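Complex shown without one protein chain; remaining protein chains in place.
For clarity, chains are labelled A, B and C in written order, and residue numbers in each chain start from 1.
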Amino acid sequence: MTISKFTDKLFSRAALRGIVAIGIFMVFWEVGARSEEWFGHRFPFIGLVPPPTDVFVSWTGLIADPSYWQSWYMSFLRVFGGFMAAMIVGIPLGLLMAVNRTFYGMAFPSFEVLRPIPPLAWVPASIIFWPTQELSIAFVTFLGAFYTIVINVLGGAKSINKQFLQAAQSMGASQWDIFRRIVLPATLPSIVVGSAVGMGITWEVVVAAEMISGGGSSGGGAGGGLGFFIWSSYVGGSYEQIIVGMISIGIAGYISSELLRQLGGLLTPWLKTR
Amino acid sequence: MNTNTQDSAKPRTASFAQSSSEIVANNISKSYGAGPFAKQVVSNCSFSIESNKLTVMIGPSGCGKSTLIQLIAGFESPDKGKITMNGKPITGPGKDRLVLFQESALFPWMTTYDNIMYGPRARGEDNSEAAELAEFLLNKVGLEAFRDKYPQQLSGGMQRRAELARAMINKPEVMILDEPFRGLDNMSKELMWEYYAGLYEEDRNTNFFVTTDIDEAIFLADRLLIMTNLPTSTRAVIEIDIPRPRRIDDIGNNARANEIKKEVMTLLHEEAMKSFSGGSKAAADFLDAYSKRAG
Amino acid sequence: MPDPANNSEILRALKSAMPFQMVPDNLIQEIAGICTQQSYDSGQKIYDLGDVADDVFIVVSGSVQHVLSTQTDAGKHEKTMRGGDVFGWAAVLEGQSTRLAVTVSIEPTQVLRINGKGLIQVFKSEPAVGDVVMTRFATLINREFYVPRSIADQVPSFKQALGASSLQGSEVTTMALTVYRISTWIKSPRPYLMLIGFAFFLGFWMLSVEVWQLPRFVDMPGPTEVFTEWFSEDPYYGLSVYTPEYYKHIGISLRRIAFAFFLATGLGVPLGLFLGWSKTFREFIFPLFEVLRPIPVLAWVPLAIIIFSGSETPVVFLTFLASFFATTLNTMLGVESIDESYSRAAYCLGASRWQTFVHVVIPGAMPYIFTGLQISIGVAWFSLVAGEMVSGQYGLGYVINTAYMMIEYPKIIIGMITLGVVGYTTSAMVRMMGDYLMQWRVRELALGDN
Partner (left out) sequence: MSAVINENAGSLDDVTDGAISIKDVVKIYDPDGAAVMAVDHCSIEIPAGEICMIVGPSGCGKTTLLNAIAGFHGITSGSIHLDGELLCGPQKPQAEPGSDRIVVFQNGALFPWKTNLDNIAFGPMMAGKMSKAEIYEKARGMMADAGLSGTENNYPGEVSSGLRRRVEIVRALMNDPKVLLFDEPYRALDSLTKSVMHEALLEIYYRNKVTIFFITHDLEEAIFLGHRLIIMSSRPCKPKKIVEVDIPHPRDYSVLTSTRFREIMNEAKDVVHEEAQKAFEAGEKEG
């Protein structure tokens, strides 16, 4: 039953159309990339990109290479660390701003002043401040997700239906109970949304930070993560590996947001019921 | 506490011991906004919610009835005058006065059962007695089969019944209902009227019900408070002496009910006359409606 | 003056007439004061076409044949007036001095005559009531006599006389509103809390760096150092508000942003609209889009450098790419979120597919498009900074990166603050543009605010 449903979906018109479009794209890319080799004339722009078959060959070579997987591991570690730090600091901060008016009045304007500064602009300052490269990357990563999470938590907690709070109050609930059983679950959907967006930004920041700072404490190589993997491939002139790196980051980003989505679904079961 | 003889208390409803609480609002006023934008919503308004009666308040939509509920429930306090419950002034929200809101305020992240159990749990009374009472109420509102469903999985009528149960488990001395059946389709609404009237007739606690629907008001009320348009105050009080239990089918053909309906319509019509310069959207519609009905 | 016995009858007759039903008792009394009663035999002419229009008539008993004569309409103009009906309303019309109809009593008839001028005089004292009565006159004329609208429009209005007090709320000017909002803001604790917040922030920065010189903060530039550099006419590191260099960096960053943002909007909005609108198009293109999207924009940096030679194009390309994804995706979501009944209504009203696209899909998706553009300008700055730090010359990202390399630390902070200010300004401009284009939304929300 489920298998037949799956195959139905796989061979549905929509899926076939998508596959066709991606196929055409790949052929176009291959032809364009090999234009100089095949037609003696290099197509503009695309002619400079390594062809997908070469990328694939290069990738198969890398699969057995432990340092490639080490890059995956390092990037995941940094994303996870920065992201968790952003959650741990951002959620309570957002909730506190939503619940306490005085704190909100004091903290929110400063927060809004800092927010428009892109996280990557913090990279040099962060390197100066933190004792290790690793920590400075972690800090910038943290900043990337932090703003989004705080804004979402704050927005979610501020838009709680007033009647929920009044209903709880009139049933004799204490402030703490209202916070625990009403404010927290009511904010959960926005926390989930905020962290999904934050996760995307985290990957962006990690990749850039790895490239800019030249690969973390181990000074490059396998400890540099996927961002540095791309950068060193560029510096080393192995252009196929750049594409491998890009696709790897794409997959890694996709996996992390999918995991987050699943987790979010588990935490908010009531949203699934239509 | 007063025990009323007409209460045909079944053994298990004994847990709903009858109380006799009344609320009196004395000359209260309330404004919102400040400076040139101040808007008086309630003006020198006095009324009483008598004990062991179902008092219905009717007035045009947007006339400030919801503000009165906020004041009675204690979420806000009046600028002038005072509201007392059993002689003591109301200073804040409390579980002796329970509000059922216009739109369903069931917590979407809790199942039906958890919603009903919210009150006892919030007060740290999560014991077997409360659980038993919750079971009994689930049964009473006919939602045993839906105990583990989330509110969004219930129909509108079921949500309102679940909300009634969630309120009743707290054994409130006064139940305050703010247009609770608004938004239901007419058929579900009529069924809910009978259902709610049945629940009320069983224990006859003090109930305060706010509505814009004349038929609903007359069907349910023991006492009917008719409010003026903005700024609101009490225009008239009508005692509705139609015998209970009431049935929708009977009330449709009841001559006394028709008589009261005409009386109420006339009073509300006069209200409209005074307030046509109010300029609010609701007032304009109201004026329109009643000028046509009068014609 | 009518005698008291007659008075109650007059009051009753007045109240039975539709335009006067809403009039409070005190005014009814006043109107009754200017009423006269008159009876006509059957077949007697009450007034003729072109007579002077002085009084308004209310039928008390009997019936009157009313034949309207207006040039414009060829329809049926005869109407029988019975008890409670009102005619002779030409007497209250502005700019109408003569009768528009012939009226003849059919049977012995009692009528009430009210002097038109006197009536208007009464209402001038109670403009609110007067307005309602006149509105009802207009409705009556329109609905029951089928006269051209131009005549009904001559019913006088007392609105102007109502004055500010009773129209309060709707007549509040935007100026007064702004003044009021500022004054409440000043009176609220908000501005002072904000200042305390800033003071905390700056104080912590100053104390930790300059006063206590905490271990990790030693290398950090302190606020006094940063601000003296920033506002110095002769900056130590060569960058302040007085140096043209500073504006050149801002200008170049802005130029890159503008180019990338407009290009992304120009391509992303149409693409998003079509993706949302045509299912077939979406089924072909969207999977490809989804495959490319998870790759962080910044991972494109080396590839962009390879493909586009020079240092300028790769930076702009990266900025464009980030904006483009955000704009396209939000536009598509916007189209998908449009309530189906809008396009159904358009089809019902005879619109073609293309007309529906222009009149329903585009304006309907507008709020989402602008949300998308807000995000888009944010990510554009995000990528621009990364791009400028990695490659390129000039620009604020470049300032920050070179300042780090050259150990000119205060310039880092100047660059960061400038980025924040300029970034905020551009996104405020996008928001204002959206408000300007979506007046309907602004006005709806303003109403909800009250």
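Keep in mind that, in the parts below, a contact is a pair of C-beta atoms (placed from the backbone, for glycine too) under 8 Å apart; a residue touches a chain by one contact, two chains touch by 3 or more.
In this text the structure is predicted, and so the values were computed from the model without any measurement.
K.L.:
Considering the complete complex, which visible chains touch the unshown chain?
P.N.:
Visible chains that the missing one touches: B, C.
K.L.:
Looking at the full complex, which residue from C:18, C:101 or C:226 touches the chain that isn't shown here?
P.N.:
C:18
K.L.:
Kindly state which of the options C:214, C:349, C:407 or C:429 is in contact with the chain not pictured.
P.N.:
Touching the chain that is not displayed is residue C:349.
K.L.:
On chain C, where is the contact patch with the chain that was removed from view?
P.N.:
Chain C touches the chain not shown through residues 18, 76, 79, 82, 85, 139, 142-144, 146, 149, 152, 339, 341-342, 344-352, 355, 359-360, 363-364, 366, 438-441, 443-444, 447.
K.L.:
For chain B, which residues touch the unseen chain?
P.N.:
60-61, 146, 154-158, 182-188, 191, 212-215, 249, 252-253, 258, 261-262, 281-282, 284-286, 288-290, 292-293, 295
The working rule: only the chains that are shown with their structure count from here on.
K.L.:
What is the identifier of the chain with the smallest separation between its Cα mean and the overall Cα mean?
P.N.:
Chain closest to the assembly's C-alpha mean: C.
K.L.:
Rounded to the nearest whole Å, what is the centre-to-centre distance of chain B and chain C, using the mean of the C-alpha atoms as each centre?
P.N.:
36
K.L.:
Mind pulling the chain A residues that touch 2 or more other chains?
P.N.:
In chain A, nothing touches at least two other chains.
K.L.:
Which residues of chain A touch chain C once you look at their complex with the stated criterion?
P.N.:
Going through chain A, the ones touching chain C are 13-14, 17-22, 25, 45-46, 48-49, 102, 105-110, 113-125, 127-131, 200, 203-204, 207-208, 211-212, 226-227, 230-231, 233-234, 239, 242-243, 245-247, 249-251, 253-254, 257.
K.L.:
For the complex, which residues does chain A have touching chain B?
P.N.:
Residues of chain A touching chain B: 161, 163-164, 166-174, 177-178, 181-182, 185-186, 188, 268-270, 273-274.
K.L.:
Going by the contact rule set out above, which residues of chain B touch chain A in the complex?
P.N.:
Per the touch definition, chain B meets chain A at residues 73, 75, 93-95, 97-99, 101-103, 105, 107-110, 118-119, 121-123, 149-153, 166, 170.
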